[in-house]
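With one protein chain removed, the remaining protein chains of the complex are shown where they sit.
Presenting subunit A:
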Amino acid sequence: MKMGRFRGFSMKHRVNMLFRVFRRNRSTTGYYRLDRPSSCWKTKASSCLFNMTNYLKTKAKAICSSSSARNLGPKRIMSRGYTQFGHDPNGGKTESSDVPKGQLAVYVGQKDGDFQRVFVPVIYFNHPLFGQLLREAEEEFGYNHPGAITIPCRISEFEHVQTRIKQGRTPRKLLSWKRQASS
């Protein structure tokens, strides 16, 4: 009975989540940074500048209204240095205050390059395509890596995987990979 109830709840929750995500996909306010033209990132200097302005913008907005951080959050990308400086002003008192619900922060980049902080929907982690990226992360950093998960790949490669997951996300398909992943 306990498990039965649990399942029912879980299913409802997931279906809800599906619809939420589905709605998001259709909306034009795409919340991934994937929607940004990649040319912005071609050169280090321009990416740095972009990071800097974006960071300042974010922080300025965050100061004006704390609720705006959520709308802005997913589009926000920062280089690692900035986020380490600014992302947890409460000294870790609250859990990941700037991360939207249902998502988590990961760092994407390659050795000696910029690591970009990207928000990823939590359920992507259960997707087999994402699993490959995680295996690479484990090989490079081990499981005991402190802090957020760091994925050692080019941001373009990472975006490609995200896009593929996103494209495959009709509810029926999602259900089938969920089933595969949990069996």
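A few comments on the model shown:
Going forward, a residue touches a chain if its C-beta (ideal position, glycine included) is under 8 Å from a C-beta of that chain, and two chains touch if they have at least 3 such contacts; residues count from 1.
To be clear about the criterion, contacts and distances are computed from a predicted model.
Not every chain of the complex appears here, and the one that does not is recorded in UniProt as "protein-serine/threonine phosphatase", selected from "protein-serine/threonine phosphatase", "Proteasome subunit alpha type", "Vacuolar protein sorting-associated protein 45" or "WD repeat-containing protein 41".
With the whole complex as reference, residues 1-4, 6-7, 10-11, 14, 87, 92, 95-96, 99, 101-105, 122-123, 125-126, 131, 134, 137-138, 141-149, 175, 178-179, 181-183 of subunit A touch the missing chain.
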